[in-house]
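One protein chain is absent from this view; the other protein chains keep their places.
Moving on, here comes subunit A:
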Amino acid sequence: MEARKKTAREVERHIVARVGDVPEGEHRIFSVAGREIGIFNVRGEYFALRNRCPHLGGPLCEGEVLGLVYSSKPGDVRFDGSKRLITCPWHGWEFDVKTGQSYFNPRLKARRYTVETSVGEASRERQEAVPENPDELEPGPYKAEVLQVKEEGEYLVVAMPKSTAGRERGAS
C-alpha cells in the first residue's frame, strides 16, 4: 500500500535451494532465516510467498494450487488456467501465487514478496504487477506476503527484509 510505505529496510539475500528442487508446476516450502517460505515454479518462473495466511495465520503454502474459476451467472463456469491460486488449507481462501492478491472476500488480501531470478552474473529483476482480473471478479484487499526470488546460477535466492525479531508491530 503506497500510503503505508515503510522506511527503507535492509534486504538480505538467502540461498534457498537448487533450481531443480522445485519442479515446474509445483511448490516447496523452505525454512529461511527462521521464516517459512513457499517457492512456486509457474512455467519456469519462480515466486515466493510467506507460509502464513493473512486471514488467521494458517500455513498458506501447504494448500493446493488451483486455476481461477469464475462466472457471470449460473451454468456459466469459466476457467483461467493462467492464474495460479494458492488455497489456504485452513479455510480454502484463494491468493494469487504471483502477487499475493486475495480473491473471494472483498475485504481480504495477503502480503506479498517479489521473486527474482538471476543467471550467473547477469541479474534480471522482475516486479510482478497485479494481473488484470476477469471483469466478473473483484480482487480482495488482503495480500499474502510475497518475497523476491532470484535464480543465480543453479540456486534460488530469496531476498527479504532483514529479520526484525523482537520489533514491535507498529500501530498503523
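Side notes on the structure shown:
In the analysis below, a contact is a pair of C-beta atoms (placed from the backbone, for glycine too) under 8 Å apart; a residue touches a chain by one contact, two chains touch by 3 or more; residues count from 1.
Assume contacts and distances are computed from a predicted model.
Only one of "Alpha-1,4-digalacturonate transport system substrate-binding protein", "Amidohydrolase family protein", "Sugar ABC transporter permease" or "YciI family protein" fits the UniProt record of the hidden chain, and that name is "Amidohydrolase family protein".
Contact with the chain that does not appear here is found for just one residue of A:20, A:34 or A:74, A:74. Although one chain is not displayed, its contacts with subunit A can still be listed: residues 66, 68-78, 91-94, 103-106, 108, 136.
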